[in-house]
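Could you have a look at this structure, given as structure tokens, before my questions?
One chain of protein is taken out of this complex; the other chains stay put.
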Amino acid sequence: MITKQLLKINSHMQIAEDTFEVVVQSPLAKELKPGQFVHIALPNHMLRRPVSVAGIDTQAETFTIIFKIFGEGTRELSKYQAGDTLDVILPCGTYYPIDQLAIDQALIVGGGIGVPPLYYLAKTLKENGVKVTSVLGFQSKDQIFYEEKFQVLGDTYIATNDGSYGTKGFVTDIIDEINPTFDYFFSCGPTPMLKAVSHQLAGYNGYISLEERMGCGVGTCYACVVPLKQDPKQSKKICKDGPVFSANEVILS
Amino acid sequence: MITKQLLKINSHMQIAEDTFEVVVQSPLAKELKPGQFVHIALPNHMLRRPVSVAGIDTQAETFTIIFKIFGEGTRELSKYQAGDTLDVILPCGTYYPIDQLAIDQALIVGGGIGVPPLYYLAKTLKENGVKVTSVLGFQSKDQIFYEEKFQVLGDTYIATNDGSYGTKGFVTDIIDEINPTFDYFFSCGPTPMLKAVSHQLAGYNGYISLEERMGCGVGTCYACVVPLKQDPKQSKKICKDGPVFSANEVILS
Amino acid sequence: MSLTTRLPGLMLNNPVMPASGCFGFGKEYSPFYDLSELGAINVKAATGEARFGNPTPRVAETSSGMLNAIGLQNPGVEKIIEEELPFLRSYDTPVIANVAGSTVEEYVKVTKALNRSKDIAALELNISCPNVKEGGVQFGTDPSLAKEVTYKVKEASDYPVYVKLSPNVSNIVEMAKAVADAGADGLSMINTLTGMQINLKQRKPIIANKTGGLSGPAIKPIAIRMIYEVRQALNISIIGMGGISTAEDVLEFLLAGANAVAVGTANFQNPLVCPEIINDLPSVLKQYGFDSVEDAIGKGHV
Partner (left out) sequence: MSLTTRLPGLMLNNPVMPASGCFGFGKEYSPFYDLSELGAINVKAATGEARFGNPTPRVAETSSGMLNAIGLQNPGVEKIIEEELPFLRSYDTPVIANVAGSTVEEYVKVTKALNRSKDIAALELNISCPNVKEGGVQFGTDPSLAKEVTYKVKEASDYPVYVKLSPNVSNIVEMAKAVADAGADGLSMINTLTGMQINLKQRKPIIANKTGGLSGPAIKPIAIRMIYEVRQALNISIIGMGGISTAEDVLEFLLAGANAVAVGTANFQNPLVCPEIINDLPSVLKQYGFDSVEDAIGKGHV
């Protein structure tokens, strides 16, 4: 059940340029599923920051988040240290419905700060015996994280916008190139990437995870809606009905 | 010359109920005179907090402030620790003009958080060979600080509102009782006390130090004015023309 | 310590309710605590038909505040009556429905529909939403329009009507008088102030609607001032809101003259803020020398 907790940070470290991995202690860690997010309060900020769950450790009762410094709030979060307390609402939102899907082979397509939830997903898929191919995009070499961790789970391809590592260009260039086989694709990243990927993989079944500026993060304020393809006058809330949607359910803008 | 500095806290300790003594490192410490204040910025607060100088150490280049938790800002200040940095404007305001006065015997009358600047004053007077009698008022026993330090400088009498220590009542009760002899009196404390003391000692020469809510603290905003007895349509700024005034110069309200 | 407060048609166990638009229809906050703890619940605005609202982004963060331009998204009054309000029946908390519209006719239509519901205790007439092109705020900035819509809604309602005033006016007392003259049972004040934030990277307003309503602690001094002014001029019940996040804030609103208060934006920061405030209120009242909530109302006037 969704709840607000004060949680201790177990570790806090920089893993790439402006990018931090934080391990948080919580008895609810095991309830967090791939695709869900936590909603983090920051002192002197009116609004919480949504950050995806990048992994859990059931034994240790911890979960991991990975975030990149984007504005004021993430900058503040980057200054936290092990031992500090985080005010978190969790679990938030929906998850990739992998238990209900018959999957043998999965294609993971992530960009930037869309990569963290996909790591948790890929790891879970692999544990379920699914063959995983990962295509990950970053701005530049310095921003890459978790490459080795993805490689352990299956074939992993990296694109960088500036060509400083891997393929120069976008994840869609790699997908064109490697022409992967899969039953389902799972994607998370900036909206332009999601649009390109959804377009490229239009014939396939897939799930995408969306971002939007949030007010409440729990479904009351209607800040985070996304219109539905079926009827653009209807919408769903990204914080509550999402962030995970079937790739052809919503209109990306 | 007045300036803004980032200064290191050398020590920070509680010396009475809700009352803290903070020693701050500053090359300008030696320029701070008894009666002057420093203007302290606090994160997430629009306005600085004025706090009097309670002493200096010329050798160590430090000055001391003593403050009591009153509201949000002083509560925040109470959480600082040795090693932390303070953003301070200094030196602010006028000082007791003791160098220009012929004094043999001085009467010090302080109440609550009006006591700290008077300690610095009394110490300086004593160093100048002046005989000092101190009458200090506090709310209760737990709030008393610096009693021994004042005793070293001369006869010291304490009143508490609740009678939990010394004379039960007000500083004016003690003055009535001991009928001290002095050339000048110097007083600082809550306005009702200043009014009572000024009234009681109306025939004497004296200086008082005032408090008012401040905007700039440097004399530009006209937030902290006090009307003049000579012409109530004229006023002086407590932050710049004060906080020290001749006892019969201003109208207390 | 009695926290009870009486307003026309409302007898509240305590003066604290979530503000309209910041609590949906209650469901989402029900896992966090027992909604029966609340003094009342102001639910999200209802319009005659379903509204999709404005494009996203719909919110932005500001210094001690936020901007929103939801645009009154709601499933329409009939669906709200059928699908949303029944959920709140199980709680021992009066529900205040928020009535919005583009025309006097729409306000009246929504009012008539709600009048048939047994799940509410009062109406809040929202003539102050700054985030919709038509209707809403022009009713809240023109005294004669405000008077007219209040009169018509009052006529159509058996429930007490609280008119929610916009702070985007030069003279709040004039607005308050206009709606009081038209028969308003009480006032809700204040709604949001119109604001904007510009995204430096994108070189355009962050909120897709360009402007949004400013709420949160930033606007509290404006809310307190307006409530104080109206309380000086008029004898009418006031539900006060604007930047409340602590029990001390609630006391400040009571002193200014509010009979009850609503908490909006603070719910987003802390979903438990309402029960926490209610819990703290008795000791805060005591600390400042008050015997009850009603004892404090209007006591900040000199």
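Brief remarks follow.
To keep things simple, chains are lettered A, B and C as they appear, and every chain counts its residues starting from 1.
FYI, a contact is a pair of C-beta atoms (placed from the backbone, for glycine too) under 8 Å apart; a residue touches a chain by one contact, two chains touch by 3 or more.
Keep in mind it's a predicted model, so treat the numbers as computed, not measured.
Contacts of the undisplayed chain with visible chains (whole complex): B, C. Screening C:63, C:90, C:103 or C:144 against the full complex identifies C:63 as the residue touching the chain left out. Touching the missing chain, out of B:17, B:57, B:76 or B:212, is residue B:212.
By the touch definition given at the top, subunit B reaches the unshown chain through residues 1-4, 41, 45-48, 73, 89, 212-227, 233-235, 240, 253. Residues touching the missing chain, restricted to subunit C, are 62-65, 67, 141, 168-171, 193-198, 200-201, 203-205, 210-211, 214, 216-222, 224-225, 228, 243, 248, 251-252, 255-256, 288, 299-302 (touch as defined at the top).
Note that in this section only the chains that are shown with their structure count from here on.
Of all the chains, the one whose CA centre sits at the greatest distance from that of subunit C is B. The interface carrying the most C-beta pairs in contact is the one between chains A-C. Central chain (C-alpha centroid nearest the global protein C-alpha centroid): C. In terms of their C-alpha centroids, the spacing between subunit A and subunit B amounts to 57 Å. Inter-chain centre distance (subunit A to subunit C, centres taken as mean C-alpha positions): 36 Å. Contacts with at least two other chains are made by no residue of subunit C. Shared contact sites, meaning residues of subunit A that touch two or more other chains, are absent.
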